[in-house]
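What follows is chain A.
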Amino acid sequence: MVAIAMAALLTSGACVGSARGEGDYQKKAVATTEHVRSSVRTVQLAIQAADEDDAFGPFLSRVISQAEDDAGSAVNGFDTIQPPTDTSDQLRDDVDQIAADSLDLIAAARIAIRRGDLEGLAGLADLLAQAGDNLEQFGQDHHA
Partner candidate 1 sequence: MKKVFAVTLGILTAIGGFVDIGDIVANAAVGARYKWALAWVVVVGVIGIVLFAEMAGRVAAVSGRAVFDLIRERLGPRFALANLIGSFFVNLMTLTAEIAGVALALELATDVNYLLWLPVCAFAVWLVIWRVKFETMEDVFGIVGLAMIVVAVTVWRAGPDWGSMFHEASHPSLNSGEGLPTYFYYAIALFGAAMTPYEVFFFSSGAVEEHWTRADLFVNRANVYIGFPLGGLLSLALMSAAALTLAPLDITVEHLGQVALPTTLTLGKLGLATLLIGFFAATFGAALETALSAGYTIAQYFGWQWGKFVRPREAARFHTVVLATIVVAAIIGLSSVDPIKVTEYSLIFSAVALPLTYIPILVVANDPGYMGTKVNSRFSNALGSVYLVIILVAALAAIPLMLATKAGA
Partner candidate 2 sequence: MRLSELLGKEVVDASGERAGHVHDVRIQQDGPVTSGFDAALRVHGLIIGRGGLANRLGYGRGTRGPWVIRAIVEGRHRPSFVPWHRISAIEGERIRISGSHDDLERVEP
Partner candidate 3 sequence: MAARIIDAALELLDRQLIDRDDKLAGNVDDVEITLPENWPANESDELPVVTALLSGPGVLAERLGGRLGRGWAEFHRRIHPGTAGLGAIPVAQVREIGSAIRLAVARDQLPSDRMEDWFRRHVIAKIPGAGHAPE
């Protein structure tokens, strides 16, 4: 039983790996954008809470930096997958581009909350909403 548990713990950590063909790669691309989108939406909620003075700084700071870590590791995981074909290269660039925009915004939110810059934080809300919508659109466009 211990062995099974260990095996499970190990395999689950490596859920992104190689891609079996273009379709599979596309699925992983969409999954990556969905992960990033989840982080973006989380940060949006955090900003909303800050805006309405509903939460403490340390709490929001932690929520945002965890979202940043999640999104970052999803993108890094995706980037280590070998794109199977030339058309996949294009997809890879698209994902990187759209994810990088979101990551920048999340990082900006993290910096703002740590500085206590609530105005700057509020200014990010619309941009994040837009980024989230873009990620959602990407998912719909590339749904296998």
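The candidate set was assembled so that all candidates are chains of the complex that A comes from, given by their letters.
General remarks:
The rule is short, and it goes like this: a residue touches a chain if its C-beta (ideal position, glycine included) is under 8 Å from a C-beta of that chain, and two chains touch if they have at least 3 such contacts; residues count from 1.
Keep in mind it's a predicted model, so treat the numbers as computed, not measured.
Every option in 1, 2 or 3 comes from this complex, but the candidate touching chain A is 1. By the touch rule above, chain A contacts candidate 1 in their complex via residues 1-2, 4-5, 8-9, 11-12, 15, 34-35, 37-38, 41-42, 44-46, 48-49, 52-59, 61-63, 66, 70, 136.
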